[in-house]
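The structure that follows is given in the form of structure tokens.
All protein chains of the complex are present and in place, except for one that has been dropped.
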Amino acid sequence: MAVSPPSTMLSTIQSRDIPFQGSANARSPLTMTHADRELTEQLNDDVRRKYVKDKKLGEGTYAVVSLGYLKTDPSVFVAIKKIKVNAEYKDGLTMDAIREVKYLQELSHPNIIALHDVFSSKDQTLNLVLEYLPRGDLEMLIKDGNIQYGAADVKAWMGMLARGVWFCHENFVLHRDIKPNNLLIASDGEVKLADFGLARSFADPYLNMTHQVITRWYRPPELLYGARQYSGAVDVWSMGMVFAELLIRVPFVAGNSDLDQISKICEAFGTPTDDNWPGVSKLPNYFPPDRAHIIPLQGRDFFVRQFPTAGPVGADLLMSMCALDPRKRSTARQILSHSWWSTEPKPTKKEDLPKKAGGTKKMGDDMGRRVGQVDDGLFKNAARQLHF
Amino acid sequence: MKFFIDDLPVLFPYPRIYPEQYAYMCDLKKTLDAGGHCVLEMPSGTGKTVSLLSLIVAYQQHYPEHRKLIYCSRTMSEIEKALTELKALMKYREGQLGHTEDFRALGLTSRKNLCLHPSVKREKSGTVVDARCRSLTAGFVKEKKERGEDVDLCIYHENLDLLEPHNLVPTGVFTLDGLIKYGEQHKQCPYFSARRMMPFCNVIIYSYHYLLDPKIAERVSRELSKDCIVVFDEAHNIDNVCIESLSIDITEDSLRKATRGASNLERKIEELKSSDAEKLQNEYTKLVEGLREAEQAREEDQFISNPVLPDDLLKEAVPGNIRRAEHFVSFLKRFIEYLKTRMKVTHTISETPPSFLTHLKDLTYIERKPLRFCAERLTSLVRTLELVNIEDYQPLQEVATFATLVATYDKGFCLILEPFESETATVPNPVLHFTCLDAAIAIKPVFDRFSSVIITSGTLSPLEMYPKMLGFTTVLQESYSMTLARRSFLPMIVTRGSDQAQVSSGFQIRNDPGVVRNYGNLVLEFARITPDGIVVFFPSYLYMESIISMWQGMGILDSIWNYKLILVETPDAQESSLALETYRTACCNGRGAVLFCVARGKVSEGIDFDHHYGRAVLCIGVPFQYTESRILKARLEFLRENYRIRENDFLSFDAMRHAAQCLGRVLRGKDDYGVMVLADRRFQKKRTQLPKWISQAMLESETNLSTDMAVATAKSFLRTMAQPFKAKDQEGISTWSLADLERHLAKQRQEEDRMKRETLADAQANNGFHRNGAGIADHDEFDDGIDEDLVMLDAQ
């Protein structure tokens, strides 16, 4: 256990509204030994019996998500995510599930989906008891032409997203799959970062990480160039892409292959060179750009022009999130200190944010999907390999 | 024949199948599997209905869900045709399977068509039949009888109560005729038998209105479950049906009647107060509590039902100021009086619902909220008062429905006040048109509620227009071409007369004598060379009248007369049907005839001219709508603002779907043949908007012909067609036997395997990423043919 919350965070952690049981027993399916099997089974049964499963909300390749509620108080709803037994893995557990449990247990924040409990069912599959988020995700809102929203709403959503990401980073967790359909919406309008199936903790120096993370349209240039050591800046880039998408309501840089993604990024923001990004040419998958097609880095004007809704201050913030060189990119902490939050318009109150019906089904689908996938099938054939 | 589509065994009641029928069924199945909506354009005369029924019945019977089929068609004769096909199909299935399936199918049409009551059925008007029927069948009438009061009941209806409620008619398929016969034999009411048996049917066949018209849908179609398969056949006009079902016209006369209705209500309330005050008090208490009368709502015959209302509103309690019956009646009277003041107009006014509501509030203090509840409140009151002669309250109901709609929808509706009822009228007779502009509103509940909705017709091009206008997404959109062993129809575009002068029904030149003469010669020449029947379509009655009288003056009619009898469609239905009958006789006895009719009239929509009844169809001019109409202007503006459909694109689409309908009239099967002439220079640009099966059959060289060239081409075509044609020649090409089908499947599988291998290889080469559907051909050439007719529209 290398990750632990800083003591300053404890105050908020106390403020959970549902009296769920702690996680000591929740970890039992993972660390079971012969000696304490009986005890853990007993504990596991206790947890399982706390909840009643209701109807199925959605199903994906990876999990089945059902609505559930507390036996003692049927008005308290939860989402129960049952991980499908997968033939690929001997013990039936995918790494995704393990990561999800591992990191969600550690993180407790209003903008991060809460993991209430974990238990295994009789057929030895893992069940995660998650916070119930009935109002869909940001992708739904972005795509629905009938829903209109403005700068104040975008500011509110971005604020919640930035807080969630900041809290992850503050606790040394990289999310590595930030995108609109992983940002679920609670019944009170709060946006919550979900799907920690690709998350990991900050790496020690000299340790390689995989660059095959983050859904392509939200993947930063350093990962596209194959960097094996990187930082929270990767999540910040994804946030920048989400921000841009919220503003223009279509994915801002939507490449149809990794190569295409790089060239689209160059077109949009400028071509990375050793001048504007020292050392970029040393990255494993870097290839020198066509001399004739070097696009200079885009300045502030570009962002102001391209994203009029954000206003000049907002465009400035977005620009700081979209710096090609990860070292020049703002950190989550810096984002939250930006003056945009205090300029007009004020962020919309979460209860007044635009909403859309039919979110429950979407939550089920979102959570049942395997990480790194988007549901329009574009990525069906994308080979995903994870290196640990 | 029997074959498989994937794992689904399909029994098809003919030994041969057309390739397009097979493709159509495959796509239907795909749609049903995927659970979504689709738009399918299937050439006319290729057995669409039987393909549809065979596949869906197979689907129902094979899979455990047994999804119910709701098949909607436009006219009673089409409903009857579909029922007959279904009956034959079930008989065939029985023979093949060796046992009778547990299967029920019924058709439903209005009381007027199904009534057996000796005196009621003699009534002419549908509303009167409905009202009289209700007075003999309503629940409270029966209660009265049981209390010993002297009231009449309908014996046919009463007899139903003696039967098992879920088994009023035996299993099997009943045509409407069959149902009436069964009803006569067993002295039971066919209408109520069908209505009550609907929950137990596998297939229901009825008119569009039962699903689209909110006033009817609420009553008839409420209990249908979500997984029903809904089919709209002949759906090329579905947007107009949707719009009409939510549009209301109010005249001074109907307002007078509404006032009378309100006064009657007032009197009835007073009567009831003195005789049975408790009833009113009960209603009042219920309304205060906000309880919907669930048990009464289930009663099978409500007086009115509500227009499409958002759910949240329905859960709310009725506002306090119309809770009491007398308050509500005075509210209605005030509203009617207000409408009367609005009728005093001298020029046309168009208004949005919000501005109407503001003005209303200024004058009468009527607010939006209670107005929204009007229809519902009236229903409740009528029920409480146990009114029998409801036809008297029809106009009042219209006003209440109008009130509810105008207060519910800010957008998608428009009020137009016109001092004259029609263009030609001279005596003021003001009309308030409350027009729905958004076809999506009426059909939305259908798309929301049912998981698979199938929109199909012979002419739906361009396919993407329908999802756009009706606000839904499809899982599949397909247009099928027609496989033919010989070229059995000849579509041509005539752009010039024999003198090389252009022909067009365009506004500036339509009355030009040269153009009129060229059109006349075209008709004359075709009358000369075509055997038996010719049908000629004009864009409007007005234009038809003027051109015919000009031809009369030019002596063209006399010349035509030498070859053919001339008959003309008129707005009067009876005159037209007489003309049609004469036409058919003349076609049969060899005299031959030419029928002049209108592209938007009855003939163009519902009447087939198969074989010798129509060997040539001529479309004189592009059948654009009359663009000066306020209603049309408002709709065009709405489509532009909300669906990004440009005015000209819509008008052109609308004109072409009507033109295609006209052309489709002469070809009703693969053994049929006919010439199709589109006579207007503007058609040349628009031919891409024709259904695929027509445009594919059109040769490039035949898209810009002069009259003499067209006549020569048609002449040789007709000569070829007159040669005997054996059904055998079609085999393997335009009709398949089972063996042909299997050969095709084997080939398809090979092809698929090859594709799969290639994709796999590709995928490995390209890091497994493929983008589908990239680069849809973009060939929307700018359309300049329309502009001369349309000064840009200005709806204000």
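We call the chains A and B, going by the order they appear; numbering starts again at 1 in every chain.
Here, a residue touches a chain if its C-beta (ideal position, glycine included) is under 8 Å from a C-beta of that chain, and two chains touch if they have at least 3 such contacts.
In this section, contacts and distances are computed from a predicted model.
A.B. asks: Given the options "ESCRT-II complex subunit VPS25", "Vacuolar protein sorting-associated protein", "RNA polymerase II transcription factor B subunit 3" or "Peroxisome biogenesis protein 5", which would UniProt use as the protein name of the unshown chain?
C.D. replies: The record names the chain that does not appear here as "RNA polymerase II transcription factor B subunit 3".
A.B. asks: Of the residues A:Gly58, A:Gly197, A:Pro347 or A:Gly364, I need the one that contacts the missing chain.
C.D. replies: Answer from the full complex: A:Pro347 touches the omitted chain.
A.B. asks: Can you work out which residue in B:Pro354, B:Gly555 or B:Pro571 touches the chain that's missing from view?
C.D. replies: B:Pro354
A.B. asks: For the chain left out of this view, which of A:Tyr51, A:Phe77 or A:Trp277 touches it?
C.D. replies: Only one of A:Tyr51, A:Phe77 or A:Trp277 touches the chain omitted from view, namely A:Trp277.
A.B. asks: What chain B residues would touch the chain not displayed?
C.D. replies: Against the left-out chain, chain B lists 259, 288, 316-317, 319-321, 323-324, 326-327, 330, 333-334, 337-338, 340-341, 354-355, 358, 363-365, 637, 640-641, 644, 646-648, 778-782, 784, 787, 792, 794-796.
A.B. asks: Can you list, in ascending order, the chain A residues touching the missing chain?
C.D. replies: Listed in rising order, the touching residues are 1-10, 12-14, 16, 19-25, 43, 99, 102, 105-108, 110-111, 115, 145, 148-153, 159, 162-163, 166-167, 169, 172, 200-206, 222, 225, 227-234, 247-250, 277-280, 282-283, 308-309, 325-327, 329, 333, 336-338, 341-342, 345-348, 388.
Quick note on the criterion: only the chains that are shown with their structure count from here on.
A.B. asks: Roughly how many whole angstrom separate the Cα centroids of chain A and chain B?
C.D. replies: Each chain's C-alpha centroid was found; their separation is 48 Å.
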